[in-house]
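A single protein chain has been omitted; all remaining protein chains appear in their positions.
For chain A:
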Amino acid sequence: MKIVIVAGTPGAGKTSLLIHTIRHLKDRGCHPAVVKIDCLYTDDDVRYKKLGVPVLVGLSKDMCPDHFAIYNIEEMVEWAKEQNADILIVETAGLCHRCAPYTKNSLGICVIDATCGPNTPRKVGPFLTSADVVAITKGDIVSQAEREVFRERVLEMNPRCRIYDVNGLSGQGSAEIAKEILECKDVENLENEELRHSAPLCICTLCVGETRIAKKFHRGVLRRIDGFMKYVGE
């Protein structure tokens, strides 16, 4: 089965782009299934269901959606197999925008919005720098010069990626994204599949519900503002 992992900033147009892309995939005789991972709320499953494709929603609540997606990937693949799907598309929401959701043999697609300004590619993490494909949306709202500067900044951060200008409203560029999906290889076994980049680090007592902020309560792997990192605890 092909596994496609789509990540990007909120409101960039991931779902809109995917809806156009899935239409192209279905026209070519493919059977994609979609898993939408979000934090608190989504109604995107309604939009996907209109296309007649199997949809599963996962809400990660107060957990990082990428960690959540990774812990559930085997279940997602099992589910997609039960749906007789040949492509699993995982759309993940991102929380801190330093996400590292792609695995080595999946196709990693980063969707990013040109209106967030050309400094944004520097501020976000592996979801941009380790993507195979970068889809830039909303380019019609900015000038040609600004679009080109944005593209250049993306290339500075990820020189190997393939960039497409896409438009979630008109579907422009979605045929190229569908072609990328059709050409990507199958993931043979998940047992040996690895992440491309380690997920954002945070192992501390705050993660499991500590609310007191004084220094004496800090436990876990802690990084101080001077860059010093240490472990406090048993």
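Note that in this section contacts are C-beta pairs under 8 Å (C-beta built on N, C-alpha and C of every residue); 3 or more make two chains touch, one makes a residue touch a chain; residues count from 1.
Everything below uses one rule, namely that contacts and distances are computed from a predicted model.
J.: From the list "Tryptophan synthase alpha chain", "Cation:proton antiporter", "ABC transporter related protein" or "Probable glycine cleavage system H protein", give the UniProt name belonging to the chain omitted from this structure.
T.: Answer from the record: the omitted chain is "ABC transporter related protein".
J.: For the chain that's not shown, point to the residue among A:Asp27, A:Glu78 or A:Asp140 touching it.
T.: The one listed residue touching the chain not shown is A:Asp140.
J.: Just name the one of A:Leu18, A:Ala85 or A:Ile163 that touches the chain not displayed here.
T.: In the full complex, the listed residue that touches the missing chain is A:Ile163.
J.: So one chain is hidden, and I want to know which residue out of A:Asp27, A:Asp43, A:Glu82 or A:Glu152 touches that hidden chain in the complete assembly.
T.: Going through A:Asp27, A:Asp43, A:Glu82 or A:Glu152 one by one, A:Glu152 is the residue touching the chain not shown.
J.: Touching the hidden chain in the full complex, which residues of chain A are there? Just list them.
T.: 115-119, 140-146, 148-153, 163-165, 170-173, 175
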